[in-house]
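Have a look at this one.
Note that one protein chain is taken out, while the other chains of the complex remain in position.
First chain written, first letter: the chains are A and B, and each begins at residue 1.
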Amino acid sequence: MEILSQLIVSGISLGMIYAVIAFGYQLTFATSRTLNFGQGEALMLGALVGLTLVGHMSYWLMIPIVLIFGALQGIVVERIGVRPALKIKSEFGWIMTTISLAIIFKNVAENIWGRDDLKFPSPLPTAPLNFLGVRVLPMEILVVVGAIAIMLAVEFFNRKSIYGKAVVATSNDRDAAGLMGINTGMVITFSYALSSMTAAFAGVLIAPLTLTGATMGVVLGLKAFAVAIIGGLNSGMGVIAGGLLLGIAETTTGYYISTGYKDVPGLLLLLLVLAVKPAGLFGKSEIKKV
Amino acid sequence: MLQIKNLHAAYGKVEVLHGISIDVPQGKVVTLIGSNGAGKTTTMRAVSGMIKPTGGEIRLGAKDVTGMASHKIARTGLAHSPEGRRVFSTLSVTDNLLLGAFPRLTFGRERGDVQGDLNRIFDLFPRLKERREQLAGTLSGGEQQMLAMGRALMLNPDVLLLDEPSMGLAPLLVEEVFRIIRELKARGITMLLVEQFAAAALNVADYGYVLENGRISCHGPAEQLKNDPAVKAAYLGAAH
Partner (left out) sequence: MGAIKKISIILALAAVAALPYIWPNPYYIHLMVIIGIFAILLLGLDIVVGYVGEVSLGHAALFGIGSYTAGVLNFQLGVPFLLAIPASIAVTAVFGAILALPALRVNGPYLAMVTLAFGTIIQIMINEMTFLTNGPLGISLRKPVFLGHQVTGTDYYYIVLVALVMTVIVVQRLLKSHLGRAFEALRDSPVASDCMAVSVYAYKVYAFVISAALAGLAGGLFTYSEEYISPNTYNFELTILFLLAVIMGGRKTRSGPILGAIIIVMLPNVLSDIELFRTIAIGIAAFTVAYSAFAVTTRQRTLKEVALPLAVTIGLAVFGYFMENITEHRLTIFGVMILFVVYYLPDGIMGFLRGIVQKYRPQWIQRHEIITEHGDSQHVWSVPDHPVSAKGNLLEARDILMQFGGLKALNAVNLEIAKGTVHGLIGPNGSGKSTMMNVLTGIYSPTAGEIEFNGKIISGTSPSSIAGEGIARTFQNVQLFGEMTAIENVLVGLHHTYHSNILDVMLHTPRCRKEKHAARVRAASLLQFVGLADLANEEARNLPYGKQRLLEIARALALNPSLLLLDEPAAGLTAPDIKDLIGMIQKIRSHGITVILIEHHMDVVMSICDTVSVLDFGQKIAEGTPAEVQSDEKVIEAYLGGSAEAA
C-alpha cells in the first residue's frame, strides 16, 4: 500500500509535466489548427540551455532567461516551419517541417552538449519530505506548483486582457478575428512562442528529477501528445486529468510489470483513445459543414 | 466614402465578379441586391479583405485599401458584420463587443469613449444587455445577429458593411433588424447592405445596385428600383 501511494505521488509530478507539454500543443492547435511535432525538443532545449546557465547563475535567475529562449525558439519554428506551410495550405507540409525542425534541433543539441545524459543540479534540497508516510521530493512539489502556475497564468491572460481575448477570438474564428482588426498571423506566432516557452519551462522543472540529454524530448513529446488527445485538443482542464492518468499509469506499470515496458501504457492509451473517441475524453466532436 | 471601381474577384480559377463598380456616399445607405450565387457576399469579402481581389480598386475615403489584409482594413475604419454572424462562441457578449473595439483599445484607431459606446450599444440592443455575460455560442440566431451588428458598430466605423443580416431569422426578428438599420441611418452611419429580401432592403436604402451573375445589371435610387419590373423579374422569378 505504501509503495502504491509512493508510485501515485511520483506519478503526479510526472503527469503534471505531461500536462504542461500537452497544454502547449493545445495553444498552437487552438489558434492555427497545427501542432509542433518538435514540442518535446522545445522542452529538451530549455533543459539543456538551463543546464548551461545554471553553471553561471542561480536556478531562479536562469528561469526567465530560459523562458525568453523558449519563446524565441517557438517563433523560429513558426516562421520557418508553420507559416509558409499554412500559406500553401498544406497539412502534410507543416507536419513534415515541424518534424524536420525537431530532428535538426536534436542533432544540433547532440553536437553541442554531447550524446550522454547529464546531471542537472537540484535547486531545492534533495532530502525527501514525509507526508503521511509517503516520501515526496521538494522538487516534485515544485514541479506541480510550477506547472499549475504557468497554466493558470496563461488562462488568466486569456480571460482578462484584451490581447488574450484576441487570441481566443482567433481560435474561434480566424476570419472574423481579422475583421476585428486582429493580426491573426501575429497571434499564431505568439501562440507558438508561448507554447515553446511553456515547454522550455517544463524542461527546467523536470530536469533535476531525471536525466538531461538530447534524447529526453522525443518520447516525452509523444506521450504528451497522448495526453493532449485524451484531454481533447480544445479543452483546458482535460490535459491535467489526462496527464495525471498517464503519469500514474506509467509509474505503476514500470514497477509492477517491467521498466522496459514503461513507455507502453501511454502509447497504447493514445491508440485506444484515437480509436474510440478521436475528439478526446473531454473534447467536443466537431461537425464539419459542407 | 467607399468607392468600388471595376472590382474583379475569383475563387481559384473561376472568376465570380466581372468588374463591378459601387459608390457609397457618406451618410447614405446603399444596398446590393441579387439572387443567390450572384456574388453579393463575394463583393463584401473582397471589400473587407477576407479575399484578395484579382482586379479593380477599392477606396475608403482617400485611402486605397485594395488587396490589404483584413485586419489593416478594419483599422482604417471599415467594419464588416459578416454573413452567418460569426460571433466568437466561447467569449461572452461583452467580450465580443469589446473585441469589436480592438483597434481602439490597442492602436490604430482613436480610442474615444469605449465604455460609453458599449453602454450605447446595450441601449440599442436591450436583449444583449440582459445577456451580457452569457457565452455568445449559446445565443439564438437573432441575438447573434444583434451581437454581430453591435460588434461592428463598436469600431466607430466610417463605413459599415452588413452582409445578409436577416438570414435565418424569424419574421419578427427581421423587422427588428430593419428597425435598427433605420435607426443607424438616422444617426448618419454610412452603410453598404447586402440582402436577399429585396423589398425590405430597398425600403430602407437610399440607393440600390442589382447584381446578376457577377455583374451590375442596373442601379438607381431605391424608390425607382422598387417599382422597376426588370428588378422584380431578375430574381423574384416569374412569380410576380
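Going forward, a contact is a pair of C-beta atoms (placed from the backbone, for glycine too) under 8 Å apart; a residue touches a chain by one contact, two chains touch by 3 or more.
Not measured: the values here are computed from a predicted model.
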{"item": "Missing chain: touched chains present in the view", "value": "A, B"}
{"item": "Option touching the unshown chain, where A:Ile99, A:Val134 or A:Ala241 are the choices", "value": "A:Ile99"}
{"item": "Which residue of B:Phe88, B:Phe102, B:Phe125 or B:Phe178 touches the chain not shown here", "value": "B:Phe178"}
{"item": "Residues of chain A (touch criterion as defined above) contacting the omitted chain", "value": "34-35, 37, 80-81, 84-85, 88, 90-93, 95-97, 99-104, 106-108, 110-111, 218-219, 222, 225-226, 229, 258, 260-261, 263-264, 267-268, 270-271, 274-275, 278, 287, 290"}
{"item": "Residues of chain B in contact with the chain not shown", "value": "12-14, 35-37, 89, 137-141, 164, 166-171, 174-175, 178, 196-200, 203-204, 213, 235-239"}
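Operating definition for what follows: only the chains that are shown with their structure count from here on.
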{"item": "Computed distance of Cα centres, chain B from chain A, in Å", "value": "42"}
{"item": "Chain B contact footprint on chain A (complex, rising order)", "value": "162-163, 165-166, 168-169, 171-173, 175-184"}
{"item": "Complex contacts: residues of chain B adjacent to chain A", "value": "48-50, 69-71, 74-75, 79-80, 82, 86-91, 95, 98-100, 102-103, 105-106, 108-109, 151, 155"}
